[in-house]
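Only a single protein chain was left out; the remaining protein chains are all shown in position.
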């Protein structure tokens, strides 16, 4: 399993998100409180957009002592960040297995797993659009879920495509007699909006939180510097809260998804489709 | 493309094979003379057998300055070695793409490529035995050729299985209108025997050489220490000769294969089967 | 800080020591119970002897998912093993900072630190024998302690040399007004004997344990396979116990050292010398 954070809002330096908070993502790489594993040290990745183009930085090192990440985080500024620290569930520790994955203008990252992935993988791979298939580079369930979602229309209707992906995974699992097929929190973005999903077949999903509206937080914490110059619409979605600011974090409801965008964000029920 | 060496014979320390010769495999990693690329610096691997069990050491570093390889080579002794230095043809530099690959008691390494692999990959993957499919860990054509050969009976009839693999690759390529489908020199072993193949669809295969019979070499080079205690049946197959010993190396004929084993080695014509 | 184990005894496969026990060194890399840090993921190293020559395998990866270590551990057998997992106290994660360090036939590994090492380093480096100085490759306090011990006669009188090293470090620290200069558990070997040290200026040393005499353990645990074929003199010294075998582990007393050798082991008081 893994930990991730997704940011959408006013331009911010990466270090504000992943180093400075008291229980930052870097701290979570060593001392996750809510994750399945305490340690998330099997590589990491960050993704951001420059001129609408996604770019990523991946490494097989643990994040906590990676100096390139420390250097880049001081200087890279973006309105969208996807950051991910990995705890492998068996697939190799290699850059092609680091999140966020990228295709076209889309990025994708995942915490969770497909149950008995080795058993189901072949049938899942066969369903990937043959045009997309050659772009799969790694060996994780997470990347395959991304390519299934792309196959099922991520570019046009993200919630629908992810619902079809989830439904398809559950169908294949059912055909193989594999229970509790899917466990996922997912963030994906096209550089303009961001979608976050929390779902599990067993209705017992990994933790996911979204940040309280910046306007409300600003009143609560007048001395917190970043909040004062953050745009009203800045928003974080995280596997686990960064620190101890009471009222700053809200649970993403079980089996739901959210759209983070300019204007009003939106949240809906997530229901796999078949 | 890549360079490799396969050794079968009396127990030898790895360093005798990959460091000490004048144009050793390590030298070839920097200064290949016959390869498509001069530099073979995209990872390496060595495989050997301990008590009939194959083991491998893989690294994404160039071989030339890898200190672990230097240390291990001084101490590891085996009757069979497969050693490989990689020059990526596009797939990521990661340990799961390093040769030799391993399945059960089998090891496999390859120099060459499948033409337009991205186009053909999906159809090739579909032909892998579903029981074997989950064991594919990397993303190379080379590993896929191994799993196709395993699917087609490598365990029972190595030359036949490799011929069926080659024929199948050529069939799939033909169906996609891809010419000159296959380019390969391959070594594979089950720990008891070793097979080497040289083949290309275009009948213009990468270089491959086998060493002259030790008895003959010993007469030619009475002062060459290793030869004096090598068993009569010790044999090397290499992508390019190690040095300048006249008479030590013989070209493996175009479209042929050899079996290296206790007793008399055997060579045959290699003809893809469909 | 770090965790380590030192083994001396009948030939054993490395995996028996670092993978198979319930709270093995690999488990300690993720979940140390007695260490300063829970996670020891900043590289690792193992050292052993082949024909009296020390060899090492180092990696900057965390040990828990390293496949080369997994492969090598299955096959490497030795009568002496030094194995170390690192949690950096600030110096870079690089192979030249991985223990065990090696010079001539000597190996050395360390858990602990020199207080305010950046302040003291230069004066300590100046004391290293100029003939030895060029062999220092990394940047840790641990390696420098090794070269100081070599300078002060490790080859002739290990306990005396380590005592002089500790005394010298404390003297330099005192001159700089640095309190609580040294914190160390150290194992060192010349391939014939092994020495272990537990010491700290503050008399509050990191944990260290030695295994109960094999003859006694065999009576206690008649079903434990490895014990049945271990020689009477096999001995382990470890940063923290491997598992829950009652009576298997004994605390190395504060400020003491032990010699592990053929025949009777010896333990003594450790007192820095100036």
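Which chain is which? They are A, B and C, in the order written, and residues in each are numbered from 1.
Quick note on the criterion: a contact is a pair of C-beta atoms (placed from the backbone, for glycine too) under 8 Å apart; a residue touches a chain by one contact, two chains touch by 3 or more.
Remember, predicted model here, so these are calculated numbers, not experimental data.
Touching the chain that is not shown, out of B:10, B:39 or B:79: B:39 (per the contact rule at the top). From the set C:38, C:96, C:212 or C:255, the residue in touch with the chain omitted from the display is C:96, counting the whole complex. Within the complete assembly, B:93 is the residue of B:93, B:132, B:245 or B:267 that touches the hidden chain. Considering the complete assembly, chain A touches the hidden chain via residues 50, 53, 55-59, 67-68, 71-72, 74-75, 95.
Although one chain is not displayed, its contacts with chain B can still be listed: residues 30-31, 37-39, 41-42, 60-62, 64-65, 67, 88, 92-93. Although one chain is not displayed, chain C still touches it through residues 91-92, 94-96, 118-119, 121-122, 125-126, 130, 133-134, 136-139.
Operating definition for what follows: only the chains that are shown with their structure count from here on.
Averaged C-alpha coordinates give centres for chain A and chain C that are 41 Å from one another. Contacts with at least two other chains are made by residues 67 of chain C.
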